[in-house]
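Missing here is one protein chain; the remaining ones are kept as they sit in the complex.
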Amino acid sequence: MSAFLDNFMFSYQAVIFAVGVNGLLALSMYAVLAVGQLSLGQAAFMGIGAYVSALLTLHLDWPFAAVLLAAMIVPAVVALIIGGPTLRLTGVYLALATIAIVEILRIFLNASSFTGGALGLSGIPNKTTVLLIYGLLAVVLLGFILIARSRLGRAMEAMREDEVAAGVMGVNLPMMKLGALVVSAMIAGLAGALNAHANSFIGPNDYSFEHAVTIISFALLGGIGSPIGPVLGAVILTLLPEFLTSLQDYKLVVNGFIIVVAVLYMPRGILTWRIGRVG
Amino acid sequence: MPPFALNGIFEMLAQILQQLPQQLLNGFVLGSTYALFALGFTLMFGVLGVINLTYGFYFSTGAFLALYATKTLALPIWLALPFAALLTGIIAILLDAILLTPLRRKKAPELSSLMVTLGATLLLYTLMTATLGTEIRRLPPGIINHAAITFGDVRMNLSQILIVAVTASIVVALLAIVRFTRFGLSMRSLAENGEAAELMGVNTDAVVRLVSFISGALGGTAGVLIGLNFNAIQPYMGEAMMLKGFAVIIIGGLGDIKGALIAGLVIGILEALTAGFISSELKDAVAFLLLIVTLWYRPVGLFGRAPVKRA
Partner (left out) sequence: MSATNTLLDIDNLTVNFRGLVAVDHVSFQVEAGTVHGLIGPNGAGKTTCFNLISGLIPPTSGRAMLDGSPLEGPSWQRTRAGLSRTFQNIRMFQEMTVRENVMTGMHARLHASVPEILSRLGRFRKEENAARAKANELIDFVGLSASADRRAGDLSYGDQRRLEIARAVASDPKLLMLDEPAAGMNPTETRDLVELLLRLKTGGLTLLLVEHDMHFVMSLCDQITVLNFGRKIAAGTPQHIRENPAVIEAYLGAKIAERLKGGAA
């Protein structure tokens, strides 16, 4: 039996890791979508987390827990810096600002030799375990569910529906938006670090605009009525190409198609249930 | 300071000064393409109120259509260009009808148009790569005369002249249309308040279609010209262009024609200077850094207007 499991793990480890990492990324996307903002910067935060963690492990040999912590804090700080001014911007401007951040990051990573330039960093030790990824995913998911079923969850839903009215209800809009962005950055950074220590190699083009779009498709598929939606979306979109091997090359097409269909015909996502609230 | 070091600095300065005019010219030409590209983009956002991410796709499409026209149909460049522009404009109308008009009818929030065009972009680029491959193509050699005019240290070849000429005439034409024609008036009223415009009898659908066409045609034209100038055509060329296009239209002000022109030129020149004198790898960052600065201090851009909030 255990031989079978070993074999299974060996063949499918990459996918199992990917599902967990994508689940975390989907939650990071959920955090900002839940307050009605569209940040396309998840990929950048993930990249920052990945590079910070890889550099700390490769050059300073820090313990993994500290590395993960750093991979969460640095993106959070970046989010605080860019979030402040961008809060004044309406949704589209925030989206564009975050696209710009992703691009700038990609350009600098490509150009800087400290980060390995276009070749990236390799030889990163495999410290991520299945237990770790899924354990963290469960913890984060639980946290979101607990928050959704509270006054903050109501405030978030209010912001999604009608931001002006939410403000009039007394919801501290800037704080909520900034908080959401910071939380999203932390989770994306964590996902990036976990991913970096699962694949031994990271490169600057792993965190591009296309990846930001892919992450959105998880949330769109799953719907954002509940934190579970985006996670399910991530699971489906990560596993689907594995089962339909002919679709492998067309993974992006599937993602793109899903986004188009979702926005046009199912604006509330394919899984449309709302999380039950307290009250 | 030791005398030879002084010499070194003087030499460097002399070199810079010598190269400066050429770099400025290159930047000006590059900026013109950015401006041309941004024009269609900014019209789309200004008038139609959509961030259309498939716009980059029009850029690539235009270039490939010109490739087809010159290679397969053996058309000369001055026919291939309008051919590509026209067809791209039609494709733009189609995409708008499929993706954006339904959203407009449902009065969906603007983020929806961003997302649906995001998805469509993925789709379209992947299909394009799947059918056309990713290798870099070139327009047939000799498609444009490689003659150039030279004044002093500066050399400007025919394709560069073409770019500047096309951009200038289009900008003038657009400004004239917007200012002096009834269609321009319809565009402006649609930009101000779509619902009111409709109530006033503006044929919204027709205006939308025409603006889509013009935008697509402009994007396609820019694609042909850049493909000509840099002699490199590949599917994802529109992608990089579009991200820069964002920067140009935000910095210039959404919906503003002269803003797109000025922002495009400024970015082009700064990029050329960066590539020439600092580092060619960092040149792409210029546009985005300027974008961030703009969003920080003046989100509406140079000529944009602050939207009025209503309760």
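Should a chain be cited, it is by its letter among A and B, assigned in written order, with residues numbered from 1 in that chain.
One rule holds for everything that comes next: a residue touches a chain if its C-beta (ideal position, glycine included) is under 8 Å from a C-beta of that chain, and two chains touch if they have at least 3 such contacts.
Only a predicted model underlies this, so the values are computations on that prediction, with no experimental measurement involved.
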| item | value |
| --- | --- |
| Absent-chain contact - pick from A:A26, A:A155, A:I216 or A:V260 | A:A155 |
| Of A:A66, A:L80 or A:A165, the residue in touch with the unshown chain | A:A165 |
| Residues from chain A at the interface with the omitted partner, ascending | 143, 146-147, 150-152, 154-155, 157-158, 161-162, 164-173, 274, 277-279 |
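To be clear about the criterion, only the chains that are shown with their structure count from here on.
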| item | value |
| --- | --- |
| CA centroid of chain A to CA centroid of chain B, Å | 31 |
| Contact footprint of chain A on chain B as seen in their complex | 51, 99, 102-103, 108-112, 114-116, 118-127, 130, 239, 243, 246-247, 250, 279, 281-282, 284-285, 288-289, 291-292, 295-296, 299, 307, 309, 311 |
| Of all residues in chain A, those that touch chain B in their complex | 38, 82, 85-86, 88-93, 95-97, 99-101, 103-104, 107-108, 110-111, 164, 209-210, 213, 216-217, 220, 249-250, 252-253, 255-260, 262-264, 267 |
